[in-house]
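Pasting in a structure now, in structure tokens, and then I'll have a few things to ask.
Here the complex is missing one protein chain, while the rest keep their positions.
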Amino acid sequence: MIRLTVNGTVHELEVPSYRTLLDCLRYDLGLTGSKEGCGVGVCGACTVLLDGKMISACIALAAFADGRSVTTVEGLARDERLHPVQQAFVDAGGFQCGICTPGQVVSAKALLDANPKPTDDEIREWMLGNLCRCTGYYKIIESIRAAAGRSRA
Amino acid sequence: MAHRIVGQPLGKLEGIGKVSGQARYSGDVTLPGLIWGKALRSPLPHARILRIDTSRARALPGVLTVLTAQDLPDILVGRRMFDMPMLARDRVRFVGEKVAVVAAVDPDIAEEALALIDVEYEDLPAVFDPVEAIRDGAPILHENPGAYDGAPSERPHPNVQSVLRFKLGDVEAGFGKADRIFEHTFRTQLDHQGYLEPHAGVVAIDDDGRVQVWASNKMPFRLKELLSHALQLAPEQIRVNLTPIGGDFGGKGSLMDLPLAYHLARVTGRPVKMLMRYAEELMAGNPRHPSVITMRTGVTKDGRILARRVKALFNSGAYAAFKPAPSVNLGGAGMGAGVYRIPNLLIEALCVYSNNIPCGHARSPGEPQMVFAGESHMDMIARELALDPADLRRKNLLRDGDHLANGHHLEHVRASDTLEAALKASHWAEPKAGPWIGRGMAMTHRHIGVGFTNARLHLDVGGTVILSIALPDTGTGAHLVLRQVVAEVLGLPLDQVEIEVANTDDFETDSGVGGSRVTHTGGRAAYHAAEKLKAQIDAEAAKYGIPAGSLAAIAQAAAKEGRTLEAAHFYDAKTHAAVTSFTAQVAEVAVDPATGEVTVRHFTTAHDVGTIINPIGHQGQIEGGLIQGLGFALMEEMKTEDGRISTLSLGDFKLPTIKDIPPLTTVILQDPVGPGPFNAKAIGEGSISAVAPAVANAVADACGVRILDLPITAEKVFFALREKVAR
Partner (left out) sequence: MNAFDYRAPRSLDEALAILGEYGEDARVVAGGTALLTMMRQRLVQPRCLVSLRDVPGLERIEANGGLRLGALVTHREAEISPLVRERLPVLAETFRRVASVRIRHMATVGGALAHGDPNQDPPVTLLALEATVEVRGPRGARGIPVAEFFRDYYETALEPGELVTAVTVPSLPAATGAAFLKFLPRTADDYATVAAAAIVTLEPDGARCREARIALGSVGLTPLRATSAERLLAGEALGEGLLQAAGEAAKTAVDPLSDHRGSAAYKREMTGVMVGRALGQAWEAARRAQARP
């Protein structure tokens, strides 16, 4: 039995010990926004925030989140309005197929929370663990730059 | 000509669901009672199956059923040539071939059950190298390949799947007239498309007995046909529900695990989800064909090409089933001629069976392999002739009115302009910043894809125009492009045009996504449907005396008479347009002589394009394809030994990261001469093929070593440098 807060809502769940946090979010809670890509913590498609810090949900046990707080991509928007990071990705074309995008925006939000005015080098360093096969990354960097600029207002 | 909406840099407006996490891909689909399927795979490259005992797996709590080939009809599957069983029947032909399939209540239990299936194998002699595979006495994979449905008839050896030839003039005569003849052999690696969504599918049999399918497949109508054949069901019994796809790049057009998901659903009476893990993709996806390509070119002493002969071996693996072209070969073999006028040409490409992972289509199938060979070869010839590589190109570029060996005729040829633009933007002629820095160039061209698409428009009572189309969203931005086209024709703001993604019940057919065709075929279908709708709107407006812009009023007036304004168009491109798109690229690299490490300091890409409908989407396709090309050039490699792939995760098979991308300059030359709507051309496969030779040529310029096989690793450069110094 685990008790975890996901996007502000508390859930009590009975899950087998081997249940990963990703499978718990996707299948026990129906939050399919986080994706399984590589399954070994490299690609970042499963990135969620655990107590505000980015982790790979595919190699975390659901039990690791017991008593803690998880933020997924579904928790970024507020009252039907996209988070500035999400809006920036839309405006700048920071995604194509979208499968890596939940991980990208969650990681980008964590970056701007920790460092509101990152340099391009800081963006690259932070986002190194989020692979994308469609965009070639140029527009991901532009999106995050734009989101950082927008946050100024 | 300026347009209102076409040409506007609109963001990814159709992608709100993708940033919010609401978009549902096939792997996200869930149904009541859903169970999970997992496949057991062969650990051996070539073996007879003596015995399969599933009893221990069946007994595991949570397992609903276990199936082997004995439980399935003896039907072979494929995309064009049907040579692959759904489950191995009495023989496995590659490591990773599916041998049994399990259905269980959760994926972990399903995997646990796989470990409880006992299979007894007897090794058979195996062959892995394509040159070996077509020698006398090589182990034979398929006793009678000519008997397979869809098999081409020419078969110089039983391990040849297909032969594809391109011919112009008389090569031997051409060589006879040449002053110099050069021959070089190149090799390219096994390379996965690298989409981050592994194959996913859900199959359910509904209460009417119809088969409902959700799959990461970009050709839903072809999928329906193939399933109909594999499952021995009438096509009307099958409905493919479209979902967005997490990256295709050529690799998502086959049945993969869907027939097995169906049989599990049939036997258990429950909906079944099957997801490939990434390790399974790297073991048994359908990656890009590795190649061995020999180019032999005869030139005059001042560098004009008189003749070229190309022999290509594509190591196709254990089955031909993943290749969709009628030739069961790779059309990109035609790029052996490059962007040049070659009066005497013979290209011969063989797809060869071997006990390796079966290969399929990857972005620009066959072209990155051929263009690496051809553009490296051109630079090597330039060096031998003491010519600037750009000058050698200039002497030989295609021109207006030229014919290609594949029958295409070319007008509006801008090869020369594109080359000069790339050279200028990259400061080609200027001195480099230091030693061990080099520049290399390469060119390619990519035709605009052909196919057929159905589009339907209707006007809803709120005044919104709904475009209904059964083309899946693979991420290219096509849906937004189609909305822009319709909005432009109808003179509407973009948000008054919406897309409704249809399913296979809603239309007769569609050739689906791929081959750089959707802007053309989908765009033209939408364009002509919009023209028809506009005529109707204008007529209705006149009839009712309502201004033509008051769509809601017009729709409501028609609705009062029980009518809906709608228009449909089926566009079938049938033949290729007499235009192509040229790409010229320049890489500037630095080589660390102590380690061989290659750093791309700058990359320039110049494209001759048609009207650009959405600049952001268009540029995104250029950038994405280019970085895939960079991966192919420098770091991507599925390593295999004796049929066993050792790079089974993204920790071992490396894709470029955000820190690996070079500063990029893009040059666009626009010519409104394409067959697409508003004279658009295509861009999806334009930027990938010339990257590797541009880099290889830059490395040769930087440090004098010529790498003939991809990827260009630091280790290869290091040892080549050392060998050069020793000589």
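By written order: A and B. Residues from 1 in each chain.
Note that in this section a residue touches a chain if its C-beta (ideal position, glycine included) is under 8 Å from a C-beta of that chain, and two chains touch if they have at least 3 such contacts.
If you're wondering where the values come from, they're calculated on a predicted model, not measured in any experiment.
Listed residues B:42, B:286, B:647 or B:689: the one in touch with the omitted chain is B:647. Of the listed residues B:115, B:173 or B:539, the one in contact with the hidden chain in the full complex is B:115.
Summarising the interface, subunit A meets the missing chain with residues 16-18, 20, 39-42, 44, 47, 53-56, 58-61, 63-64, 66, 107, 125-126, 128-130. Touching residues on subunit B toward the chain that is not drawn are 108, 111-112, 115, 279, 594-598, 634-635, 639, 646-647, 649, 651-652, 654-660, 713-715, 718-719.
One rule holds for everything that comes next: only the chains that are shown with their structure count from here on.
Distance from the subunit A centre to the subunit B centre is 29 Å, each centre being the mean of its Cα atoms. By the touch criterion given at the top, residues 16, 18-19, 23, 26-27, 30-40, 42-43, 45, 72-74, 76-77, 82, 86-87, 89-102, 105, 123-125, 127-128, 130-141 of subunit A touch subunit B in their complex. Residues of subunit B that touch subunit A in their complex: 11-13, 15-25, 27-28, 30, 106-108, 193-198, 244-249, 275, 277-279, 473-477, 616-617, 619-620, 623-628, 649-651, 655-659, 661, 664.
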